[in-house]
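The other protein chains are all here in position, but one chain of the complex has been omitted.
What follows is chain A.
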Amino acid sequence: MIPAKFDYIKASSVSEAVDLLDKHGFDAKILSGGHSLIPAMKLRLNRPEVLIDISGISGMDSITEEGGEIVIGANCTHHDIATSKLVNDDLNILAQTAKAIGDIQVRNRGTLGGSLAHADPAADYPATVLACDATVVAEGKKGQRSIPISDFFQGIFTTALEDDEIITSIRFPKVKNGNYQKFFQSASRFAVVGVAVVKSGNEVKVGITGVADTPYRAKGVENAYNGSADAADHAVDNVEVMSDHFADVEYRSHLAKVMTKRALEA
């Protein structure tokens, strides 16, 4: 399986990548780890004419603490995140999530920015970035802007990014008490259901992926929570639950409640 022909350009700065995106418009695609894009190109589901490789841009692969927040460069791999001391200490739920993605080889290549931009409804990070109330930092022709995560995911493979924008980093508040629970699809290991719970005192924030075409905050659970994991019964309240050959609506709804319960109890 060989992709359709394309030109390959290695960008050396964010502004160069943005200019190239602007110039080539719809024909161009950003390439980071390539672990969503290249399989799609090999199947010719995607046929960009220009690939703009951002993986070599310096500064986009760092993990730092800034003003009490953890700032993760978009090009950080799942492996970088899973093994970062800062993330393990101050944002442990994100390390848990990264460790649950794919396999060693996938974690060595795939990136946080790529996963969020791709917005696969079965991806793991979306649950966790929602529960953490993270902020996506993007740069485009008009400059830099911060996108609250609650505005970021807009549908299946659809985000708030403009055509000329790339994600440069993701900012997270520190999270002491968080847990990610995943029900693995038995062949691909993607999430049939993934639930992230962040607790502070008697309040919880719950992010759920895999259940609807867009990942969501389970407000029903959050409102019902009073310290008891029974609030998990509200995991799919007002949600249009997806159905596929791995899990129909009834089974997926059940899994969402069970995974939410486990994450609340953890």
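Just so it is clear, contacts are C-beta pairs under 8 Å (C-beta built on N, C-alpha and C of every residue); 3 or more make two chains touch, one makes a residue touch a chain; residues count from 1.
In this section, contacts and distances are computed from a predicted model.
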| item | value |
| --- | --- |
| Protein name (UniProt record) of the chain left out of view, among "Competence protein ComFC", "DNA ligase (ATP)", "Dihydroorotase" or "2Fe-2S iron-sulfur cluster binding domain-containing protein" | "2Fe-2S iron-sulfur cluster binding domain-containing protein" |
| Candidates A:G102, A:G140 or A:P173 - the one touching the absent chain | A:G102 |
| Of A:G25, A:P39 or A:G59, the residue in touch with the unshown chain | A:P39 |
| Contact residue for the chain not shown (choose from A:L51, A:A95, A:V241 or A:L264) | A:L51 |
| Where the missing chain touches chain A, by residue | 1-8, 10, 31, 34-35, 38-39, 42-43, 51, 53, 55, 79, 83, 102-106, 108-109, 188-189 |
